[in-house]
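After the structure tokens below, expect a handful of questions from me.
For this depiction, one protein chain was excluded, whereas all remaining protein chains were kept in their positions.
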Amino acid sequence: MSAPASPTRRALLGWAVLAVSVLTLLALTREAVAQNDEAAAAGVEGAERGGLLYAQQCATCHGADGRGGPVPRYGGQAPSMWPDENPNMSAAYLDLVMSTGRMPPAESPYDNRKREVVFAAEERADIIAYMGDTFDVPGEVPRVGEGETSQGQTVWNTNCAHCHGAIGAGGVAGGGAWTPQVNDRSAQEIVEAIRVGPFQMPAFGEDQISDAEAASVAAFMAEAASEEGTPLGLTELNPVYASAFVGVLAVLMLLSLVWIGGRPRWFPDPDAAEQRPDIPAGAARKTPSASTARSNPRDAPSEDLSS
Amino acid sequence: MTPLFALLFDTVDSRLGLRPGTKKSLNKVFPHHWSFLLGETAVVSLVILVLTGTYLTFFYRASTEPVTYTGALELYAGRSVPAAYESILRLSNDVPGGLLFRRLHRGASHLFIATTVLHMLRILLTGAFRRPRELNYLLGIVMFTLILGEGFVGYSLIYDSLAGTGIRIAYSTALALPIVGQQVAFWVFGGQFPTGEVIPRFFVLHVMVIPAVLIGLTGLHLAFIVRQRHTQFPKRGVDGHAYILGKPLWPSQFAESATLVLWMGGLLTAAAVLIPWSDVALSGPYVPGEVGNNAQPDWFMFWLDGMLRMVPAIEFTVLGVTINALFIAGLVLPGLVFGALIVYPFLEQRVYRLRGDWHVLQNPLDIPLRAGFGLGTFSAILFMSAAATSDQLSRITGFPIEGVLWFFRVTTVVAPIVLALVVTRYSQRRLARRDLEVAAQESGESQILAGATAARD
Partner (left out) sequence: MSTTRGDAPNVRVGTPARAQGPAGEIEILTEEIPPPSQINDAIVIGLSIAAGICGLAFGVVLTLGGPLPLYGGALALGLLSLAYAVRRYFTDRFPEVEAIEARLQFTDPELPEPETVAEVRAVGRRPVLRWALIGSATTLGVGLLAPISTLGPRAGNQLGSTAWRRGTRVVSTDGEPIRPEDIAPGGVLYVWPEGAVNNEFSSTILVRLATAPEEPTNFDWVVDDRVAAYSRVCTHAGCPVNLYREQDEALFCPCHQSTFDVVRGCIPTFGPAARALPQLPLDTDDEGYLVATDDFADQVGPARG
């Protein structure tokens, strides 16, 4: 057995290992960055770029092979990208989750209230093309027609208002789920969501909501968003927000009363002695507590104590 | 008096003999305090409601028959909607000033109910319900119940999605009455929901029956105050039980009232310009089988809706009679609340063995029972009202709705009791402290008196 290395030697060895690791890492990173820039510089487009983007942003959870996998940090399982394993998969679905910023998730993939749109439209198209080629994801991204607001409102009230609210402001769905605000979304997103039924939302087939009706729903949402409203920018109020304004009005009214009626002190003369009808004025107190005395005015003698 | 006014007055007076009565009422003394104007604010709101309401009645169609909208609003162009809703659309979009009057009416109704609640709170806290004013107080409770009903019926007339949902829930609550529920529900709503009778009947109630009763009762309420005179806050050196200290009706109180009327009108109009009370074009008419998310009644019914959400899933049948959560939350518990309000003055009278006529107000913190009851009841109602906003709260805070509901279930039961006990204890201690101070003062006084008597003798 050889003698243990001296402290100095061990330290030197450690530093050497560290230096080599750092340099290797740097080299690799440069490689990766170079690759990206290369790709961009070489004008890699379409499915190839889609593949690169998928590898960077999606593969960590959904797997390089697209078969899904555990979600780091938040737990749970990210779904597979293959249609035979995941019946939700469709081009419209992919376009929707990426264009709304649902995926890749800003924080937890399970709390869908905070979103950041990461991919631009071309990048989305590339990823979809890649996934269509590699994972056999079917379908096309739907096209949105013109639509009619009047029909849109009728269809909205029958199929959508109970989840997303009468004017698409979003609401609560129970079980930890929220229905997002819809009236600030693009027509493309709305139509895709109707067809896809992402996550907790049920899907509406063409027999239920035709393409024309879906476009109308989008048109109605645009109309709801474009309402000018009052000079404060308010359109329709639900009773909860209205109650906040009632509170403001009531406070203003109270302040006005204080101004008009004067005497802002609640009890104008807090030192003023308490007056009771059943104890003669000025009589010496016979009971321990002023408010809870127990005498009857008809019995009490009327004492003349004033000067 | 200006010569012109004197001439006019004399013309009428020489035919009706008004002078003594006018002298009596014109010089009536009103005590000072801004909180005494709350009732007056409510009356002014009522007047505004009647005036704007009359205007609205000229346009409103009390029917749910389908009618084609032919006005300017694109969203409804050529569409068939219930006549009531169509008339609202027309009034809001095609009649100049229509939307302003609609918003004025709705805003005034909010203010009416809010100031009535504050007024009732003031009466309860300061003890203006004590003898001889118990009758007036009970009258006030009846009026309060009426205006809650009036408000509900009023916003149901619009027959939009939210209104229809509210009517359905009211109908289901009527059904929940034991034994007579179904028959009562059929009588009130004209049969199995939804019938075409509901809107015409609500219209009659809202425009004719309740306003008539309300105006009559308000007149009675005011007449009682005129006869019994107003209570007032204690003031040093004045025997408030025998005298009223304050300002005369003319000119001071009249000046205040005139300013109040105009100022209120201005505030409500400004609110009507800035706040879209009861704009409903986007939400659509009521269609059976449809509902919108975020469904709540107006704020003054929040406490009822909160109870409906919080009372757990109870339903059992005993001797052929079904008792369910709707009955408990919609009828029994509100009945208890109103019962408590009605009973309280008599309870206080009994507990403290009060005698005589009281014309001077008290600080609620000096009366433990009142402090506890007031804070307990009011905080309970506040928590119940907050529970009605549970879905909005869930969305804003991020807590699941189930958690929010359980939070309210626990707090609504626990917090009012705790608050009531704390304030009762505080009030008792406050009294005890004052007893010690006054006792010390008195012993000082009696020494002085004894000294004076001794000096005199």
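Should a chain be cited, it is by its letter among A and B, assigned in written order, with residues numbered from 1 in that chain.
In this text, a contact is a pair of C-beta atoms (placed from the backbone, for glycine too) under 8 Å apart; a residue touches a chain by one contact, two chains touch by 3 or more.
Quick caveat: nothing in here was measured; it's all calculated off a predicted structure.
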Query raised in the report: Which listed residue, B:Leu18, B:Leu100, B:Val209 or B:Leu347, touches the chain dropped from view?
Result: B:Leu100
**Report entry** Chain not shown: contacting residue from B:Tyr76, B:Phe112, B:Phe144 or B:Tyr171
**Finding:** B:Tyr171
Report summary line: Interface residues of chain A toward the undisplayed chain are 87, 158-159, 162-163, 171-175, 177, 197, 199-205, 207-208, 230-231, 260, 273-285, 290, 297-298, 300, 302-307
Query raised in the report: Given the full complex, what residues of chain B touch the hidden partner chain?
Result: 20, 23-29, 96-97, 99-100, 132, 165, 168-169, 171-173, 175-183, 185-194, 197, 227-229, 236-239, 241-248, 251-252, 254-255, 258-263, 265-267, 269-270, 272-273, 287-295, 305, 308-315, 321-327, 329, 356-357, 359, 390-391, 401-402, 405, 438, 442
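Simple rule for what comes next: only the chains that are shown with their structure count from here on.
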Query - Centre-of-Cα separation between chain B and chain A, whole angstrom - result: 37
Report summary line: Counting only contacts in the complex, chain B reaches chain A at residues 32-38, 41, 74-79, 107, 110-111, 114-115, 118, 161-162, 233-236, 239-241, 256, 259-260, 263-264, 267, 271, 273-277, 279-284, 287, 290-294, 296-299, 302, 352-360, 362-363, 366-367, 389, 391-392, 394-395, 398, 400-402, 431-432, 434-435, 438, 442, 446
Query - Contact footprint of chain B on chain A as seen in their complex - result: 111, 113, 149-150, 153-154, 157-158, 161-167, 169-172, 174-176, 178-179, 220, 223-224, 227, 229-232, 234-240, 242-243, 245-246, 249-250, 252-254, 256-258, 260-264, 266-278, 281, 284-285, 288-292, 294-297
